[in-house]
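Pasting a structure here, questions to come.
Excluded from the complex is one protein chain; the other protein chains are retained at their positions.
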Amino acid sequence: MLQRLTRRLSLTNVLMWLIGGAILAVTVWGAVVTLASGKYAATTWADLIVAGLTRGSIYALLALGYTMVYGVLRMINFSHSEVFMSGPFLAYFVAVPLSQSGFLDQNPLLGLVLVMLVAMGVSTGVAVTVERIAYRPLRGAPRLVPLITAIGASYFLQYTFRGLFGTGIRAFPDVQPLKGNVTIAGVSIGITQIVVIVSAFLMLAALYAFVQLTKTGKAIRAVSEDKDTARLMGVDVDRIIMITFAVGGAMAGAAGVLYVLLFRQIHFFMGFIPGIKAFTAAVLGGIGNIPGAMLGGVFLGVIESLFPNLVLDSLHIPAPYQLQDAIAFMMLVLVLIFRPTGILGERLAVKKA
Amino acid sequence: MNKPSFNWLEPIKVGLIGGLVAILVSLMGMVEAFNLRDIIGGVITMGQTMVVITFVIFANMAVRRTAQAHLDVEPPPLHLLLSGALAGLVTAILLAAMMLVGPLINLRAMFMNAKPDLYAILTYKTSGAAGIILLLVVGTVLGALTAGLALLPARVRQPITLALIVVMFTGLLQELLRVMLGGWGDFGKLFTWMFADRGLSVPGAIVLFIVVAGVNFLWGTQGGRVRQRVSVLPPAGQRTLRWTSLALVVVVMAVLPRVLGPYPSEVMVMTGLFALMGLGLNIVVGFAGLLDLGYVAFFAIGAYIMGVLSSPEIGWLGIHLTFWEALPFCVGGALLAGIILGVPVLGMRGDYLAIVTLGFGEIIRLVALSDWLKPYIGGSNGITRIPKPWVGPWELADSQTLYYLVIAGCLLVAFVSTRLKDSRMGRTWMAMREDEDVAEAMGIHLISTKLLAFATGAAFSGLAGAIFASKLTSIYPHSFQLMVSINVLCVVIVGGMGSIPGAVVGALILVGAPELLREFAEYRYWFYGLLLVIMMLTKPEGFVPEATRRRELREAEAEPAAAGAVAGR
Partner (left out) sequence: MDILTATRVTKRFGGLTAVNTFDMEIKEQSIHSLIGPNGAGKTTFFNCVSGFYKNEEGMILFQGKSLDGRSPDQVTRMGISRTYQNIRLFANMTAIENVMVGEHPHLRSNILGAIFRTPGTMREEAEALEEARRLLGFVGLTGKGDLLAKNLPYGQQRRLEIARALASKPKMLLLDEPTAGMNPAETGEMTAFIRRLRDELGITILLIEHQMRVVMGISETVTVMDFGEKIAEGTPVEIQNDPKVIEAYLGRGSSAEALKAA
């Protein structure tokens, strides 16, 4: 009986589309009401959008790691959030002396580049090590096994850092030149925000060029399409996979530095929420799809920033910012239910018999 | 045939890795934290044992690699001893290097645990150069001893290894055992000589070692005979044996809370709850192969329904039920939630399902935490004054009595699981787990089948949540984090996916043991992570594998599988 009930997939489908439609309607209604009431000035919206873009670019960088690894290995790299955390964490120990000696304030560009290189190096190292030790031996295993290994690696890394460095929250040192705002087109933007957006954009562009134009990049795309055929074509699959992890790790390390420039706090658990959000972004854009990950990141950042004020406020939900993280999870769930292939569409075939 | 020459490189490589691990363990503070417990009072602490274990593990690895390098030729004992010793030495060298270099480069600024206290532990409180030399000697000797142990025949090696482990755990649990024995009056006093202030006493350790090693050795040599005797018993005799052992188990389980005392009973209750959830998740993950990372959501729903329905604090509903009256609503509510959450997501691929369920779990927690629903379910203040269950005239007020409720719950879920496993439903789930596409081709309707597994698992999680709420008498959103889902998943996997006794074993290892050993609390999740990775790499079927359990006896008759046969999925 239950079978016949659920086989009327049309019934469940209808139900789900009704729920989806209801959510959409509520969202639109909330947005309309807020905008109509004029409760928030245009500058507020501008601020929120800029904030959203900033966070979104970080998510985009981080999402690349998830999407690329999923592309070559068809697995969700749960430990990527710890790769993200480890870079800035260890780079902190370089940043502090640089700051204390005044070097960082006098040569912010050079100093930050240095810090970022350290972070990227560390993150790359962690990513590649995890791949070598935990993932490579499990290449042929059923899907569940690498996923669980990834979860284990994630907790292992988190608590290693916790054990080594303690539970305290460290503050990333101030960089004097980065303080303050500039006004562009009537909108007041923080200098830090500009730095984040520009750096992220540069790196995303570089990565895109790498993947599209270089031989290695093409090899990565080949392995994502069809590992076995790529191998037959003479591609060293193991090496390519390692490079994929390395590149994803580097991006994550960079994202990490940008993140702590913005939010200032470093602690062992800082990777979890951004990791989930970045994964959401990757799925939003279409997992395995690199431009999609970039787009998804920015999209998620902006929506997350606007949503509490735009929609939740009008629904009379008290303290809507509390639910900001829930918004990201909600989007993840909704995207996976209604459009699992993402905005730009997934480019991975599913083979059956 | 030429005897291959000794390969220096392998043991050195292994030793280097071992050294890095030893440094890591030290810098993480584990050595110091564990130092508070002695294994053998005045002789060796747990902290030092951690270092010893590191030496042993990597020496063992080096020995194994050397043995493997010789392929089918019997490796010369000298090579094995050398490789063990060398690996141990290199590990010790790295540790020594850390100790020497640390103060020079102010290691402490970065790694807060790089303290003189740590160094003292590593060198057994011997200072200066003598201390370093001592460390190196200890490493080398331990490495050689490990190799020596590997050389012994299994008959001898197993009892020794087992006895060492038992001595270590007994030393660790010394406090607990002392309290327990204290409750046993005069009988308990018989054993006091075995313990020192902290840890075992030297004679105690020696005696325990001999006893355990001896028993295990005897069982190894004579056990076969006993098993044979049993198997030739007439069926009536076998049945009597089975019933008596069962009765014995029941009696032991029944008196356990009295015997163990209040604190261990508390641990047993938590272990039992996790075993209960493990058994429930076992149906979802183990039988049906659905990776549910949001299992805590149903736990929370069960707990919150119990809270809302039974606590006098919550007034908007206008009713206050007893535990038993509210219980069906908790289970039913969780079941319903399972269906509602399941319908949209069960068509998804495995890893997507995992993420979506994780998302659900987090959404529920965040919503429960928010001010939005605070007037209804308490928000960050949670719900308090949840009444405890009454059975007739008795209130199950403390752990020692609640224990029975938890055990009853576990038995119920285990019973249902066993019935389900050996049925059409169980086969359907397992077929789906093994090969979804082919299962569908066999006429199995995937979504409704998955939904049944998902909902059943949810119902059991709700049951656990209801008991949990009643036990704690107050619940807060922070009790329902993702961590709980991961914990339960680990319990199922470490125990053995799909294995019913496995879930219990998993709970004992992952929940019971850490609760008993409080120093581990800091590092609990580090061990979890490590254990998960190691188990997936070496023993993905868990400690009590499902498939082997089912056909243990018949397995021996199987013909060797030819090449090209189906790989285990």
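To keep things simple, chains are lettered A and B as they appear, and every chain counts its residues starting from 1.
By our rule, a contact is a pair of C-beta atoms (placed from the backbone, for glycine too) under 8 Å apart; a residue touches a chain by one contact, two chains touch by 3 or more.
Model, not experiment: these values are computed from the prediction.
Q: Looking at the whole complex, which of B:I132, B:A431 or B:M535 touches the chain that is not displayed?
A: Selected residue, touching the omitted chain: B:A431.
Q: Which one touches the absent chain: B:R419, B:H478, B:R518 or B:K539?
A: B:R419
Q: Pick out which of B:I39, B:A62 or B:I444 touches the chain that's been left out of the picture.
A: Result: among the candidates, B:I444 touches the missing chain.
Q: So which bits of chain B touch the chain we can't see?
A: On the side of chain B, residues 416, 419-420, 423-428, 430-431, 434-435, 437-445, 452, 456, 546-547, 550-551, 554-555, 557-569 touch the unshown chain.
In this section, only the chains that are shown with their structure count from here on.
Q: What residues on chain B touch chain A, complex-wise?
A: 24, 27-30, 110-113, 285, 289, 291, 343-345, 348, 350-352, 354-356, 358-360, 362-363, 366-367, 369-372, 374, 437, 445, 447-448, 451-452, 486, 489, 493, 522-523, 525-526, 528-533, 536-537, 540, 567, 569
Q: Which part of chain A faces chain B closely enough to touch in the complex?
A: Those in contact with chain B are residues 2-3, 5-7, 9, 12, 15-16, 75-76, 93, 133-134, 137-138, 140-149, 151-160, 162-166, 276, 279, 283, 317-319, 322-323, 325-326, 329-330, 332-333, 336-337, 340, 352-353.
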